[in-house]
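For this depiction, one protein chain was excluded, whereas all remaining protein chains were kept in their positions.
So, chain A:
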Amino acid sequence: MTGGVSQEVLARVVREHAGRLAASLVSLLGDFSAAEDLVQDAVETALRRWPAEGVPERPDAWLFTVARRRGLDVLRRESNYRAKLARLTWPAPAAPDDRLRLIFTCCHPALSRAAQIALTLRVVCGLSTAQIAAAFLVPESTVAQRITRAKRKIGEAGIPYRIPAGEELPRRVGEVLAVIYLLFNEGYLSSTAERAQARDLVDDAEWLAALLANLVPREPEVAGLLALIRLHRARGAARFDAQGHLVLLADQDRGLWDRQAIEQATALLTRAARGHRRPGPYQLQAAIVACHAEAATFAETDWAQILVLYDMLLHLAPSPVTRLHRAVALRHVKGPEAALAELADLGEVLERYPLFHATRAELLRELGRREQARRADERALELTANPAQQALLEQRLGWD
């Protein structure tokens, strides 16, 4: 045993083994809820004891022993599990697909998105209710209730513990990717003040995407999302300055970007795109980020290529926010007038979206319409609750 374990190491070990244990136990017991309770119990015991005692040499076996012992205690009254539990040994019979089944069950479309997220973090990543609550800034009781309800629904509504077959698989993979993408965004877009907690979510999202990419290698969108997350992370060191303020892409110190990680992620994306020729929203978004990441300076950004990618993205997944981002690319290809004209159509749908007003402000300022620019920035400031964005806007208003 090794003592003095950092939280980071602990989180990694728990995430790696809790999901595996949960998958095996659900499989063996055939009862999602019971298995999940046993795993959480083992995880909580580990989180209490490992910081002092160190991580055991075989964390998986340790967690399993605790789960099994706890199971025997709890289920003393319920003889059907008792016989099964008594026979269980670790490692459980190898079933490489078990964790995939677990992910698909947690992300079943019959569960609400909030429940899918909470359940995935809890069951697949082994996070505690308190950790999930902290990451999403909601009361712990809310998370606990979501998880309890979701588990009840899985049992009572007959949600199967199964990898969807055939034509259903791509749709269900899409559901899982949406959950991972939301986790990533929640972590990535959070401000510095929240970053200590939120970084875990970005970590979890990358880990889940990598796990999924291993388990479902034939879906290029999975590789696309993994590449997207890794490309964003590769530039992470330049996103905030020493004071914790958000730094705009144009002003970032590109020397801080992790070039090797960028190359690897780009290669992953290229392999997926060339190997399958099935472009999708995640691959396209990753390709856009790759264009930015590959430019040595902001001035060398290949905006024409980015504009093409946005057009493809809009074709596959039309959305006003994507149109807003496309307008930014358009500004660099055709100038601020053209971009502003694009935004005119979006005013109604994006009225409450701070980035819409901030983008408009930039374009107006570039065109010398300072008073209008100022009003747009003020509107953006009213709408954003994110401290990093607030700081940036305040700074910009201060320059006027």
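Here are some notes:
The rule is short, and it goes like this: contacts are C-beta pairs under 8 Å (C-beta built on N, C-alpha and C of every residue); 3 or more make two chains touch, one makes a residue touch a chain; residues count from 1.
Methods note: contacts and distances are computed from a predicted model.
For the omitted chain of this complex, the UniProt record lists the protein as "YCII-related domain-containing protein", which is one of "Chemotaxis protein CheA", "Cbb3-type cytochrome c oxidase subunit I", "Fe-S-cluster-containing hydrogenase subunit" or "YCII-related domain-containing protein". Among the residues A:30, A:139 or A:160, only A:160 touches the chain that is left out of the figure. Interface with the hidden chain, as seen from chain A, comprises residues 108, 110, 156-160, 162, 164, 168.
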